[in-house]
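Structure first, commentary second.
As you look at this complex, bear in mind that one protein chain is not there, while each of the others sits in place.
A, B and C are the chain letters, set down in written order, and residue numbers restart from 1 in every chain.
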């Protein structure tokens, strides 16, 4: 029997960390001995447990401890991380450590260093000279770079459930079809205001549903009011928005299926041609070809956007980054400082962005498809809130709430 | 080869009746010869076709002609209907004619009589003495009553697509997830106003989703403004409404699944007990136990309601009709004069009501589940409009539209 | 500050009971002091905690302790339950205790008595003379009967997560769209065999989807092989099954929506008429009118069935219990001894049955709608397994698995 002692700290009871850890041990065929347990008396108090974990083989124990680290378990005997060289450009060494989106630390020469950024599914490149640890994707690794292997010397600090009572979202993850959404949307509006006031960046990720459902005007207003710092979308969103502006909402009220796609089916192609002729969306705004809409508002209010290409795209628009890896890089560059991500009507893009975000970013997922919402919120984020509803209806209510909040603030301000 | 000549009249081209008829003939292995065809030159003009239909056997031809009648085909040689006696209470004679929800006529003693009401899946009972033809359900038939058998002497007048240009709904049946709903909801609001002004009755059929989603207050307002003449629902809707009023919205924001049902899980039982103690919902309003909510508004504004029981019910409330057939009867009695049926968040109840409505009632189906909406609107009604959206969001926008319409009317009135 | 000491016993860590309890306390504004905690070293070992709970008011504490009892917390100072008389037939006294589906005990004259049956949303009627405690529904209570009020003297023993390693289902609740189902179905087959061998009763609850999807033949085989002891369904299932046998599968492959309901739309009405003429389904089998199908198999193999009426029913069939409360009573009477409930393609009926089942019955929910499956499995049952898939495909694979299992058993038997 091989054993190792691990420690857990924090809200390990109410964040369910302790039971998960014990469960992992038993399921892996291991046993445990709790040497010490101290449970916080107050909601804000931290708890502590020291547990001796045993497993039948060295490999089992290693694998198990690796898993416990995902829950924040820390091996008591600190050791330095183990490093190996990347065998080729774009290839990691065998047994490389795979990151999560949690805050992560490595021990190097006896000191703990934070790995930056907190991005999942990456390896950790270590530069001993500068004592820096960087999460790297495949395309960033060059032959010979030192990469962390195994799990020794790594500590993960998982987000623990907030203890602040003021947050409506605290215990909420997936607001189902059958629940009232007004309270949640009101709280989201407050978060938006708070972010704007405290300099937090708000990222909007959206699919074309925002246009199809008639919600574009509400999103434009959010942009005008300064509630959008960054827009990530695909060719389809921008194309439908521009088509809508140039040719009007496609009439779809038809006799039967057969003719559904016939009328106005070419307008989106003409919209693309107009932008290609202008050279870029910004240029089209400048020369007056594009005078309203989401993309136009972004240009006018200096909201940066990344339009990523997809295999299904027509055109595409001149601003679209057709290479997926280049688009990912562009998103990663701009993502720093984001504190709220509002994801609407696009599972693909939302999952793409979730993969890039650190665990502490608040994510609000809006989709009329309950399966998409579940998938987006069931990924272990304590901060994700999902709403199953129509995108237009959501945006209409969100903007209404923001107007009311501003009125209240103004009135309160006038009183003093 | 056996043949029979049928005639088609009306908007047989743009209502797709002609092609359907020809298609039916060919698919049944028959052949046709078009003796005369006259196609209306104007949208409002009627078209006409006389077609000789042939089939290999007498039975095939009979069956085929039966089917063509569903599309409005009229057999040129008029014959009287054939009658047979019901063999027992609650049992129809062999080969009885099954009604649709379309306007239907029978030829009796050479004269055409309309069958009333226009209700589907019934038999036609004929009283030769009074020359009346009545659509009857199983439970209405008594041994010996004369029932129409075969298909001879029956003419169906299917609803034809309206030719009025002003109706937004004309070509619309199922407004999918991906379309803007505002224009449709605005038009619905106009229909509501028109119905109220012209004495048309508005029926609301709703499931508990209207309460769960937080839409109860909007429905209350509709009731107060006189837009609801009749409410059909189940125990669940009334129970959730009353629970909501007496105990507040159930908190559902929980740590995990396990505890989802724990908190406040007993409130709905207590709400039922309170009503049972009062004796009825109306009495509970009278003695002040129930002071707001949908059911309370119904009582106060004289809106009749039918609450039907279901196998899944707790309680039930004292007003619930637990026997399904009795509940159907109660609904049928009150349904006369209804011109608009608004169905929200309940597939079972909506299907039940659709089965009772004549084909010319406008039905608006609102559900967040696209499958429910398809099922409700894909039943051959040219007048059904479906919206895939959140019930609360729909009601909020509908009431907003009604307020705006009233303001416009008032302003226009003031001008003159 | 008011306080009370509670004890927790069992798999309180890995069943998440301890963290839930602590969380409930903190959220209710209470505090706790853990006087003793003993965590089982082995998977099969029980854990123990003694916790002093404090709250600001007597009411808060009372309410909190009530909630903790739902998690199995036992108040150390045992007191007798409090009783009050029912004020009228069908009405419970104020503040009556509402049952869960967990095993429940009350203390009466210092002794613990089990409440039977373990059925949710009921009150507890106590007969002091016979020392019996019975869970009663509204319709069962008569004026003057003694009913438990408040929460004193009540102990709930929640189902705790099984510790047996052999169960695939252990950690599974909702098998989503994106997971392989074969392993789960194989395990279900094993459970079916086990139930048949050990005398456990298998209940099948099904909607008409089993017929629509073409799965009727598989269900018939399950009945023939003795895997179905009880069938709960509605008019629709029986009607579609009989229609299918008498007239064949409705052709639905049509040109367009308009004609979808035209062909064969009357067959279900004729099927009902045939049964009404026979007098009952059993009689129709006897006289040879009904010779195959699910209902016929039930009659031939002595499988009891309860057909409950619904507001949407055509007909109904002569065997249907049209009164919802009577149908509930009929189901309750037959449910004793059920150890497996297979629920397919009907949310309404499945929820109705779930409300009647004790917590320890294994429930398997099969539906192609992920929302239905979530709703059915997210009700705090550790024993519920949901599969999002086509009903026919599920039944085909289940019967295949049963055939293979029998072959294996036979081969193994032959070897020895």
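By definition in this document, contacts are C-beta pairs under 8 Å (C-beta built on N, C-alpha and C of every residue); 3 or more make two chains touch, one makes a residue touch a chain.
Here the structure is a predicted model, which is why all the values come from computation and not from measurement.
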Which residue of A:30, A:315 or A:345 touches the chain not shown here: A:315
Touch with the omitted chain, as defined above, among A:76, A:269, A:287 or A:403: A:269
Residue among A:23, A:229 or A:319 touching the omitted chain: A:23
Chain not shown: contacting residue from A:5, A:31 or A:70: A:70
Those residues of subunit C which, in the complete complex, touch the missing chain: 14, 16, 168, 170-172, 177-182, 208-209, 212-214, 249, 252-256, 368-369, 388-390, 392-394, 396-397
Positions on subunit B contacted by the hidden chain, ascending: 13-14, 16, 18-19, 22-23, 26, 31-34, 37, 39, 41-43, 176-177, 256-257, 370-371, 374
Absent chain, residues of subunit A that touch it: 16, 19-20, 23-24, 67, 70-71, 87-88, 90-92, 96, 98, 100, 121, 138, 173, 234, 255-263, 265-266, 268-270, 272-273, 276-277, 308-316, 322-328, 331, 348-349, 351-352, 355, 369, 371, 378-380
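Simple rule for what comes next: only the chains that are shown with their structure count from here on.
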Relative to subunit B, chain with the most remote C-alpha centre: A
Cα superposition angle of subunit A on its copy subunit B, in degrees to the nearest 5: 180
Distance from the mean Cα position of subunit C to that of subunit A, given in whole angstrom: 38
Where subunit A and subunit B are represented by their mean Cα positions, the distance between them in whole Å: 45
Centre distance in Å when subunit B and subunit C are each reduced to the mean of their C-alpha atoms: 33
Residue numbers of subunit A (touch at least two other chains): 14, 16, 177, 256
